[in-house]
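All protein chains but one are shown in place.
Entry: subunit A
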Amino acid sequence: MSFDVDVRRRMGPDAEVAVRFSSGPGLTALFGPSGVGKTSVLAMVAGLLKPDTGHVRVGRETLFGERVDVPADRRAAGYVFQDARLFPHYRVRGNLLYGARRSGGQGMGPAEVADFLGIAHLLDRWPRTLSGGEAQRVAIGRALLSGPRFLLMDEPLASLDAARRQEIMGLIERVRDELGLPILYVSHDRGEVERLASTVVEMG
């Protein structure tokens, strides 16, 4: 079992995010319309948002539960945000290496990841000079290089045009198949979900 999540959190006077699912290996898609709290669920799995009740388990490890709340920096989540969220004061190289200190030699090195994602020629650029697709590939690379035990992807294709979507989707398939990391993937696009997911969790 990859993800075993049962979380509930009040988001306002009459808004609540609640979801329960467990899934096998491969890519698990959180699917549903905008505003049902898919991103909040990812944030709770990453440790950036604290559930009111419930549990978060990934693989055999409990990240959140009774008397357990692993801090975000020790969850080893490779989080790819919808808006890439690159650090504006680091060049692409600095962004890629920001989390690399914890990976400890496992998995791919910086050069391999840069090749794998086709961003080797961007290493000396500042994030603000990148196109949407380039920024998203750097964000995926940054997450992969942080030595993650699982990946969280929040609509990584949302800000891209059709050609870029195909390209990044191909990359995600390669990450899924070649690296074998469990992926929790948020989307509101049925086509994407059908192509990528082995488990689909409907929200809303």
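In the analysis below, a contact is a pair of C-beta atoms (placed from the backbone, for glycine too) under 8 Å apart; a residue touches a chain by one contact, two chains touch by 3 or more; residues count from 1.
Methods note: contacts and distances are computed from a predicted model.
Student: There's a gap in the complex where one chain should be. From "NADH-quinone oxidoreductase subunit J", "Molybdenum transport system permease", "Twin-arginine translocation signal domain-containing protein" or "Serine phosphatase RsbU, regulator of sigma subunit", what does UniProt name that chain?
Tutor: "Molybdenum transport system permease"
Student: Quick one: say which of A:Val5, A:Ala46 or A:Val193 touches the chain that got left out.
Tutor: Residue touching the chain left out of view: A:Ala46.
Student: Kindly state which of the options A:Ala77, A:Val113, A:Met153 or A:Val193 is in contact with the chain not pictured.
Tutor: Only one listed residue reaches the unshown chain, and that is A:Ala77.
Student: For review purposes, identify every residue of subunit A that touches the missing chain, sorted by number.
Tutor: 43, 46-48, 71-79, 81, 85, 87-89, 98-99, 101-102, 126, 128, 142-143, 146-147, 152
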